[in-house]
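There's a structure below that I have some questions on.
Of the protein chains in this complex, all but one are displayed in their positions.
Presenting chain A:
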Amino acid sequence: MTEVLETEPVRAAGPAEPTAGAGRRVRLGWPGTLALGFVLICLLIALLVPFLPLAEPNEQDLGDTLARYSADHLLGTDQLGRDLLARLLWAIRTSLFAGLTAIVVATLIGLPTGMLAGYRRGWFDTVSARIADVVLTVPALVLLLTVHTALRTGITGQMVTLGVIFAPRIYRVMRAETIRVATMPYLLAGRMSGCSHVRILWRYLLPGIRAQVRVQVSYLLGLSLLIEAGISFLGVGVESPDASLGTMLSGAAAMLASDARVVLIPAAVLSLLILSLNVIGDIESEGERRG
């Protein structure tokens, strides 16, 4: 009997969930489709690049610098005679993985704490909000530089740090979203039917705030890519000769006047990637507004 009591009302509450934003189809439109397509292609490249028949990205050929497009080098070579296509594809992998590291860390910290703070309120809310305030005051770049100089853990360590710096942003949005959703009738129904807190958080709250998670993740991933490019450009992120979208810009910046192609290709890929992520974020937020 108790078992029936536990399961039945849950099913009854199920159809109410879409009002909070879960399971709703988002209309992409053509900019959204293009953006999503570009991001997916980049992700695919990032995953598959070790298996592609490419030239060695760090191999220099000083007798063949700044070569034009040819069968050997589809995009030509850079100022050190390295194959531009190979470097570009490896750079996409390095930069995307770096950005994803930051986002995964930020989400793993920000999402549960934000949900818990918005759901339970009380002392946990107060304490976590204060911690978030403190982290938001820390100058990100100084911290990233310090991590680079002192810990020598490479880009991964820096991106984990960036994830911690981003966590309060996700925390704040998730907390606000949770407070909004927590007052909705379907959540009350869930609580009255005797669901455990864990079940409410996982099955009721999370679907309700999923749209905002996607928005934040796509914006912050774009920002992470921008920051990776920035610190690698300064020479304190991914270190040469390894290719990332930032180091490719850094080494080639001086080439802008003589052979702009070497700069413009990675710059275009980086900008398009960030642009696409922002477009995806915009679409989700519009869907949210309509709902």
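The rule is short, and it goes like this: contacts are C-beta pairs under 8 Å (C-beta built on N, C-alpha and C of every residue); 3 or more make two chains touch, one makes a residue touch a chain; residues count from 1.
Keep in mind that, in the parts below, contacts and distances are computed from a predicted model.
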* **Chain not displayed: protein name in its UniProt record ("Membrane protein insertase YidC", "GntR family transcriptional regulator", "ABC transporter permease" or "ABC-type branched-subunit amino acid transport system ATPase component")** => "ABC transporter permease"
* **Touching residue (missing chain; options A:74, A:104 or A:145)** => A:145
* Touching the left-out chain: which of A:32, A:76, A:163 or A:222? -> A:222
* To do: Since one chain isn't shown, list which residues of chain A touch it in the complete complex.
  => 130, 133-134, 136-142, 145-146, 149-151, 222, 226-227, 229-230, 233-234, 236, 249, 253, 256-257, 260, 263, 267, 270-272, 274-275, 278-279
